[in-house]
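Only a single protein chain was left out; the remaining protein chains are all shown in position.
Presenting chain A:
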Amino acid sequence: MALKVEHELHNRRRGRNWGVGLLLLALIGIVFGLTVVKVLGLSDITQMERFDHVARPQLEPGALEAAEKRAAEQAAQRAAEEGEP
């Protein structure tokens, strides 16, 4: 018995089968691509800057406010020290 059984339907629907196959491949590509973009956060440039091994305190939530508060406290402390007799 032949290993490959060809039916007339296989030839008739060859174009359709290829088309469906290519569409499924495209769907896999789209889902994979979306996963890469979403998981790596490629749509947000700051997410990429975050991991460039350079300190970027402004990227941390609340870091800027904390730094300003700290600077204000230090300034107040200096002013108090200078004001002492």
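By our rule, a residue touches a chain if its C-beta (ideal position, glycine included) is under 8 Å from a C-beta of that chain, and two chains touch if they have at least 3 such contacts; residues count from 1.
The working rule: contacts and distances are computed from a predicted model.
*Asks:* Given the options "Protoheme IX farnesyltransferase", "Multiple sugar transport system permease protein", "ABC transporter" or "Heme exporter protein C", say which is the protein name UniProt records for the missing chain.
*Replies:* In UniProt, the chain excluded from the picture bears the name "Protoheme IX farnesyltransferase".
*Asks:* Touching the hidden chain in the full complex, which residues of chain A are there? Just list them.
*Replies:* 12-13, 15-16, 19, 30, 33-34, 37, 42-43
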